[in-house]
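One chain of protein is taken out of this complex; the other chains stay put.
Chain lettering (A and B) follows the sequence in which the chains are written, and residue indices restart at 1 in each chain.
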Amino acid sequence: MSERISLLTTERAEEWLLKPGVYFMQGNIASAEAALIAGCRFFAGYPITPSNEIAEHMARRLPQIGGYFIQFEDEIASINAIIGAAYGGVKSMTATSGPGFSLMQEGIGLAAMIEAPVVIVDVQRAGPSTGIPTLVGQGDVMQAKWGSHGDYEIVAYLPNSVQEMFDLTIEAFNTAWEYRVPVIVLADQSVGQMIERLKVPPLDEIKVVERNAPTVPPEEYLPFDSRYLIPPMAVAGEGYRFHVTALTHDDRGYPSTSHEVSTKLVTRLVRKIRENEKVIGRYEAIALDDAELVIVAYGITSRSALRAVREARREGLKVGLFRPITAWPFPYWGLREAVDRGARILVVEINMGQMVRVVREHYSNLVDIYFMPWAPGSVPRPHDILLKVKEVYGG
Amino acid sequence: MSGRLRLGLRTESIKSLLRLERFPHIWCPGCGIGTVVKCYAEAVLESGIPVEKHVVVSGIGCTSRAPGYIKLDGFHVIHGRAIPFAVGLKTVRQDLEVTIIAGDGDLLSIGGNHFIHAIRRNDDINVILVNNFIYGMTGGQYGPTTTIGSITTTSPYGFIEGSFNVVYLAAALGANFVARWTPLHTKELTSAILEMFKVDGFALIEVVSPCLIYGEMNNLPPLEVMKVFRDRAVIDHDADLSKTYIDLRDPKKPIVLGNFVRRSRPSYQVLARELIKRARGG
Partner (left out) sequence: MEVRLRLIGAGGHGILLAGNIIGTAATVYSSKNATMVIAYSPAQRGGWSRADVVVSDEPIDFPIFDHPDVLVATTQETYDLEIGNVRSGGLIVYEEDTVKPAVRGDVTQLGVPAFRTAIKVGFRISANMVLLGFLTELLKLLPHDAVKLAIKARVKRRIDVNLQAYEEGVRLARGVRL
């Protein structure tokens, strides 16, 4: 007979959380510790390089905090398990890399469709296919947004440091639970596995978003109430006795083949992110004010580009750096002023052309957009980027 | 339409657990799934567990539509993934009684890996697997339990593969409770479900069910199948499960039913709770 305990044993959890202070810590581990601080109490995953440190750290740390870690039979199980846990009202995450991220796509679509708040850390490695498991890539940018079938929106963050592995993992949980959306921490092998300075602020200075629970009585509750952009979320066992389906559904959560219902649902699923793009979307602008050429780079590549910008400036070239902190929504508005001034754009990323397409979508009719493709397996060095900068200047 | 719906006497007792506004349901006349819903609902009401603590999860297919008609917290997720969804939910919410109602194709083909691993882990979930030997919703393709020689839309010359014996498989994997019944055996099915709720660990009931789609192609209309159940059913709780393979089309083969396996291997969830205590030094 199963003992009927009510909820997770999270009492005294804060005693076990990472203490405020300065650490010399790996990016993947910083992400795991941040998740715990954000309230994550369930991790499901499958071993894969180069994200294993997250799972290994969670396997040790979650039980201390009263949470659960399960290494599942595959990534498909992992993503579906965290969606189930989220509907139990518990903050949940998984971590993976390229091949595993591919396997999770159908589940990400499920999370988007049934508005389950989950966090997926994808530590990108060299692809396609098995590629080079131990080495860096940035080839999952498009997959993060378009990887599952149908129309939906997700949010994806692009950490470029250990500090951001920490900060953006917390933000990922907050965004997931605020918008009821799957959120991806789109890291890369370099940022995930490098070790550097991490400053952990006092817990009371860290913003943590909790579930917006329904306040109406069960008979009035509509799980997908379209009067809201983001409906309040009931979870299992609270007496709401609600129905959830991955089929196209009406406000009651019942399947429907009506075009009106489909319109209402799918429109809301994209609107809740698109109408908040400027609230969610983030970027960093460095030396853009007078830049004649703007390098667009993210993740580890942005750090090489930053050095290239510094060296270019030393040589008198007016080069700036635009670093998207969210891949999705893409913070296109941050480039507007430089584009209006006539600055040209150079996109550098470790793939054969992904984010450059988005930049072109917004600005190709206004300025010249250049692209520096870089095959996965290494990070372009500042020297490589500087050469390209000079080529653009020269041409 | 739903406003004018009149329920038969058989459903009156479980009315409070039905989403009446969603009737009529999608199942074919003669299908066994409706009976499974009724037995499950009766068991829920009799279980002594508050209804709000019962959760029903399913994947995709005819059977997986069941949660849509049951007035509980219900999750009709994607094809093959009912088990991992349920495991995630149950692990973090052990106060809930989580039951999966899904079909043979969903649980054993696309979801087969989750099925074997959930039994290996001994997750504390209940699985009611409705075995109708075919993919009904997509129009009658063969599945992992289709029996040899069967005609389906994808085996027009007769099915030549082997097939799973569900109860033998689950028992071999170590499930704590394994049973098999049919929609003709409603009393036994309901009490098996009630027993399943009490099991700590993985509990499986296979419900061998008639299917109009399968019947049309194999000269076994649902009424015939119910006759097969009546005439060929053998209740043997101690049956040698290696000899319980079902073939509806073979008149010499008995349909062996029973509550075959009762084990008390501690569930993953109980062990995980103990692990938490150890990790916290208590």
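As a working rule, contacts are C-beta pairs under 8 Å (C-beta built on N, C-alpha and C of every residue); 3 or more make two chains touch, one makes a residue touch a chain.
Please read these numbers as outputs of a predicted model, since none were measured by experiment.
A.B. asks: For the unseen chain, which displayed partners does it touch in the full complex?
C.D. replies: For the complete complex, the undisplayed chain touches A.
A.B. asks: Among A:51, A:78, A:138 or A:190, choose the residue that contacts the chain missing from this document, as touch is defined above.
C.D. replies: In the complete complex, the chain left out is touched by residue A:190.
A.B. asks: For chain A, which residues reach the chain that was dropped from this view?
C.D. replies: Touching the missing chain: residues 21-24, 134, 190, 193-197, 300, 303-304, 306-307, 310, 379, 381-382.
Note that in this section only the chains that are shown with their structure count from here on.
A.B. asks: Within their complex, state which residues of chain A touch chain B.
C.D. replies: Touch residues, chain A against chain B: 1-9, 16, 41-42, 44, 60, 63-64, 66-68, 70, 72-74, 76-78, 80-90, 92, 106-107, 109-110, 114, 236-247, 254-255.
A.B. asks: In the complex of these two chains, what residues of chain B are touching chain A?
C.D. replies: Residues 19, 22, 49, 51-53, 55, 57, 67-68, 71-78, 80-81, 83-97, 113-114, 117, 121, 124, 198-200, 267-270, 272-273, 275-276, 278-280.
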